[in-house]
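If you scroll down you'll find the structure; I have some questions about it.
A protein chain is absent from this complex, but the other protein chains hold their places.
Naming follows writing order (A and B), and every chain is counted from residue 1.
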Amino acid sequence: MNTAGVRAEAEIRARADGRGGTALPVLESRGPLALRRTRGSGAAAHVTLVGAMSGPHGGDHFTVRADVGPDARLRVGSAAATLALPGQHGGQARQDVRITVAAGGELHWLPEPLISVTGSELAVHTHVDLAPGARLVLREELVLGRTGEDPGRLTSRLTVRVDGRPVLDQELDCGPGAGGGWDGPAVLGGHRAVGQLVVCDPEFTEKPVEPGVPADGLAVLPLTGPAVLVGAVAADALELRGLLNRAPAFFTPGSPASA
Amino acid sequence: MSRAALLVLADGRFPAGGHAHSGGAEAAVHAGRITGAASLEDFCRGRLHTTGLVSAALAASAALGVDPAALDAAADARTPSPALRAAARKLGRQLLRAARATWPGVELDALARRFPKGAHQPVVLGVAARAAGLGPQDAAHCALYESVGGPATATVRLLGLDPFDATAVLARLAPEADRVAEAAVRAAHRVAEEGADALPAASAPLLELLAEAHAARTGRLFAS
Partner (left out) sequence: MHRDHIDPHPGPAVLGADARRPDGTRRALRIGLGGPVGSGKTATVAALCRALRDEVSLAVVTNDIYTREDAEYLLREAVLPPERITAVETGACPHTAIRDDISANLEAVEDLEDSVGPLDLVLVESGGDNLTATFSKGLVDAQIFVIDVAGGDDVPRKGGPGVTTADLLVVNKTDLAPYTGSDLGRMAADAKAQRAGLPVVFQSLREDEGVAAVTSWVRQRLAAWAA
């Protein structure tokens, strides 16, 4: 393995094809990241992110870009959970995700969980820039360690802008070396899985969503702007997915946000 | 800087409405997550490094003269819970009233015109610090002390915790608070150069969840 770490990039461009469907003029991946167009249903193109290796090791730097044009519809998933692993020579791994969605475009970004393995050190930053009138359903699930294992250091920041204005900017820092109290009663309190759904829909401006706590460990949080955060904490990945799937029906990742 | 002015601003008796808020401690007590001095300390430590750091950086940035409207929008994005945003604005409005009466000046008046229903409290705190002749470090320390002082006082009332134990928790956290304040001030200088995106965004999922559960519950002592 390259001691300097691996650089990997993947890029998706989705464009309305003018016939009610979505074309993918760019679907490129280099290094251990691989993108596969899987199948299309209706107007949306489906892409699956396939990790040729198990995930970022210490020292690696992965970048994924997705750009959804006006009226295009894209759904991105991943084949399996991503494992953040220690590098042979230590060091932090980085993963940047840069998402842009144009007016009338719609993106469902629904990767499988990211698992922080003992001894790993990964910083993830997901930047989302939405034009007014864009739609988004984005799921992020973080799992602290494989079963019965202590987590590595995981820092995950999610920044969402609508029309250039910040709507959500949150960073979770956990594991060895993170800020004190990260596993205490104010932050994670012993939960080993934490996740969120971010749903942006211009219709929220007309029909605001009510905040609430529909289940223990699950909160529906309308943001300042046409967006809602569904946040959850759970004992493990399975319970976390179960909670996020209990989000109000129109947020459910499987169905188009504009259904 | 005036050390005496800092004491006035940081005093828990400064009449800015903080006494009715527990910083999430009431909800954490109700959920069985704070049961005594040790869990209070862990709770406060978590607050220091998350909401405390963000608040301190916001306050320090405002104290440096960064545009309060940009900071307020950044604070909204860093506060997903509507209940916490409402509490922050309510406390900001109350602090603004007290600060304008205490240190009258054009910047505080302008802030009140721009945000008649209140800006996020740490933003107001930073502008108030400026009006009091204080600097970014003072503002950061005030924000951090408030981020843990409120929960400690509330826990004394909620659990009947020995007040000496609660105060000792705050004293034990002091060196850590100093380090977080330094980080907040460094971030604030970056914000002054690069804009509000350079603010830290450290989040605390349980604080957000607990705040919404608290807001939905009847039979509570504290507003947040």
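The criterion applied here is as follows: a contact is a pair of C-beta atoms (placed from the backbone, for glycine too) under 8 Å apart; a residue touches a chain by one contact, two chains touch by 3 or more.
Just so it is clear, the model here is predicted, and its values are computed rather than measured.
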| item | value |
| --- | --- |
| Shown chains touched by the chain that is not drawn here | B |
| Residue touching the undisplayed chain, where the options are B:Gly32, B:Pro175 or B:Gly219 | B:Gly219 |
| From B:Ser22, B:Ser39, B:Ser81 or B:Gln137, residue that would touch the chain that is not displayed | B:Ser22 |
| Residues belonging to subunit B that touch the chain removed from view | 13, 15-22, 90, 93-95, 97-98, 100-101, 104, 108-109, 112-113, 116, 154, 157-158, 218-223 |
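Everything that follows uses one rule, which is that only the chains that are shown with their structure count from here on.
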| item | value |
| --- | --- |
| Whole-Å separation of chain centres (CA-atom averages), subunit A against subunit B | 30 |
| Interface residues, subunit B side, partner subunit A - complex | 24, 28, 33-34, 39, 42-50, 53, 73-74, 76-78, 80-83, 85, 176, 196-197, 199-209, 212-213, 215-216 |
| Interfacial residue positions of subunit A with respect to subunit B in the complex | 157, 159-160, 165-173, 178-182, 184-189, 191, 194, 211-213, 217-219, 221-224, 229, 231, 233 |
